[in-house]
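A single protein chain has been omitted; all remaining protein chains appear in their positions.
Moving on to subunit A:
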Amino acid sequence: MAQSVVVQVGQCGNQVGRCFWDLALREHAAVNKKGIYDDSLKNFFRNVDTRRNGDGVDVSKGKICSLKARALLIDMEEGVVNEILQGPLKDIFDSKQLITNVSGSGNNWAVGYKVFGSQYQDQIVEKLRQTAEHCDCLQCFFIIHSMGGGTGSGLGTFILNVLEDEFPEVYRFVTSVFPSGEDDVITSPYNSVLAMKELNEHADCVLPIENESLFDIVSKINQMVTSGKPGTTVKPESLVTLNEGGIKKKLQEKPFDTMNNIVGNLLLNLTSSARFEGSLNMDLNEITMNLVPFPQLHYLVSSLTPLCTLADVNIPPRRLDQMFSDAFSKDHQLIQADPKHSLYLACALLVRGNVQISDLRRNIERLKSSLHFVSWNQEGWKTSLCSVPPVGHSHSLLALANNTCIKPTFIELKKRFTRLYKKKAHLHHYLQVDGMEESCFTEAVSSLSSLIESYNELDVTKGLPVHDPLRLNIVI
């Protein structure tokens, strides 16, 4: 079984990371009743016998002694990481997995990338090597960060480069939180566009997330919970909505936690078929293989359903089918996008729980006529069936779409960038950093433009009549 390492960078990255690890532990606790360190745990956790000297020795089989997360926590401020280390998750991390500073990156990509990048490069490489050494087969790095700030954006993408140089064979999946329109960080367009260039060039696969969408989803859950409609009580252990405590309380007090949980669930569901058994497995390397038809088009729009478990025990097939329909509605996407009205290059359905191949096929047949697929991939579906459902649900679905509906997000980003850059607003903060020049900006926006252009070229083909290319002529 292969292993994955999570690299959480910056405030957002670490907060989402914290939710992810909490959810992961609870998922495994629910599935692994006997406390044996099995293959599925091995993916994200080491099993360490801490009674032995100092470091603790890795125990590869048998009972669980002490689980340690395969993670690196990096932040140029201490607040968030310290909170994690003092909270209920403190035992799964150790000091060797942290890199922190006190000064922060000042919401400046250049500081994160150029200043802290060079300052911490050796430490980063060293700690990555250590983490990799604890794996007998390292398959994937998951990077979690936001695009709009300084550390997550700058240092995060610097680390992406390091990963490509030091571990070229290991996949790099990046979960990026994109800034929303009313972001309070003025320079977020600069940071995001500069980071986008790095994502274009060095990531294998990017899962963009927008806070606006997460917030809308959370509001929807809130509505469902408080609506009082008969049969709509949410089960208390529903993994989507909470860590601990009551649902209502959480939603009102800490909306970010609930939002972050959705992203945590995204990562759990993405890896479920690699960790747990099923009748049609899907490993992480299959995701890039099937969903990335051309190297630069590696941005995937994701949606998770159902959002919460309703208390009825008997799920009629209609409810199951509803889950599939919801996955394609724009309300369930984790970015502001509408895949149904744009062009699909490829689509993956990762199903968990008591769902069989016939359910899957029935729903694909039903839905495909309302979706537009590119001419050379009319049956562009990749599917997987994992037997283990998420905690508190009988089944769930994660849909990943390589779809041109992501284009507006990039166009919007470019617009906001141009608005600032035209006036050279705040540019001096960046240019005064050693190694930063105006060409960094022009190259970055050019990279983004070329990406947008690629999506344009595909969009043009939508709805056009399909002419199959002539086949080879064989003379007998």
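Everything that follows uses one rule, which is that contacts are C-beta pairs under 8 Å (C-beta built on N, C-alpha and C of every residue); 3 or more make two chains touch, one makes a residue touch a chain; residues count from 1.
Rule of thumb we're sticking to: contacts and distances are computed from a predicted model.
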| Undepicted complex member, UniProt protein name, chosen from "Serine/threonine-protein phosphatase 2A 55 kDa regulatory subunit B", "Tubulin delta chain", "Actin-related protein 4" or "Brix domain" | "Tubulin delta chain"
| message | Given that one chain is not shown, which residue among A:Ser279, A:Ser329, A:Gln432 or A:Ser446 touches it? | response | A:Ser279
| If the hidden chain were put back, which of A:Ala29, A:Ile186 or A:Ile357 would touch it? | A:Ile357
| said: Suppose we count only contacts with the excluded chain; which residues of subunit A make the list? | reply: 1-2, 39, 136-137, 139, 277, 279-281, 283, 285-286, 288-295, 345-346, 356-359, 361, 364-365, 368, 375-383, 385, 468-469, 471-472, 474, 476
